[in-house]
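Reviewing the structure listed below.
Omission of a single protein chain aside, the complex is shown with its protein chains in their original locations.
After this line comes chain A, so read on.
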Amino acid sequence: MKDMQDGYTTADGRKIGGVVMEMKNITLRFGGVVAIKDISFDIREGEIRAIIGPNGAGKSSMLNVISGFYVPQEGEVWFHGEPRPQMRPYEVAQQGIARTFQNIALFEGMSVLDNVMTGRLSYMKSGLFSQALWKGKAEAEEVANREVAEKIIDFLEIQHIRKTPVARLPYGLKKRVELARALAAEPKLLLLDEPMAGMNVEEKEDMSRFILDVNDEFGTTIALIEHDMGVVMDLSDRVVVMDYGKKIGDGTPDEVRNNQAVIDAYLGVSSD
């Protein structure tokens, strides 16, 4: 298994490490509908891995399998070289897999800062009473966690809305807050479900920049789903292409772009 251990070097010279997560022959059915059919691929340390495909291809289902919201009928999910036992979504999150949602799932009543702080919950270990009384270990812990949260808030340039309730924010900023909350967990693997959906060109450019910066600055491994082919090809190191629940392509953006099956899926096959 030499190939599994080695990384590769990207076109822009970044070193990509070993396999973090591997999907092995995943099949997911809802009743008679096969959402994902026998798909395998891997995600390597430090890379930006995209999953693309037309509507209804099973991309979101795939992301939900990774984050534990769906349990596949067949196949195994390997994380850090071990098969992952069946887990609840919150247990997956505690393992270091953070995610954002296509339709934004934030705590609307809380401020931006509080939302980001929820991302740090798994890091708070001190006792109930010392937390309530703000004493000893709890105080130091809260300060440390707050520092991480503030750093991420600075990084994503949302300082000016730190204390604003999330319900008041426009869509583009909400997306950024959601990214901040996911990052606050210092995830080993960050899952982004259509991070650019519904954004205008300028917002898309901002978000792309943030995704690249996050990957660059923190070395975070990122798996993302995206609709917009142009964006994906610019951002990602390797791309999995899905269509009707099957994998029809896997490789660097250039390889995928020239793959006949992918071209057919996206542009349709002419009848003659």
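Operating definition for what follows: contacts are C-beta pairs under 8 Å (C-beta built on N, C-alpha and C of every residue); 3 or more make two chains touch, one makes a residue touch a chain; residues count from 1.
As a working rule, contacts and distances are computed from a predicted model.
Missing from the rendering is one chain, named in UniProt as "Branched-chain amino acid ABC transporter permease" (options: "Deoxyribose-phosphate aldolase", "ABC transmembrane type-1 domain-containing protein", "Branched-chain amino acid ABC transporter permease" or "Phenylacetate-CoA oxygenase subunit PaaC"). Of the candidate positions A:35, A:50, A:77 or A:106, contact with the hidden chain is made by A:106. Of A:73, A:94 or A:159, it is A:94 that touches the chain left out of the display. Taking the whole complex into account, chain A touches the unshown chain at residues 67, 69, 88-91, 93-94, 98-99, 101, 105-110, 114, 117-119, 121-122, 124, 128, 131-134, 165, 167-168, 170, 181-182, 185.
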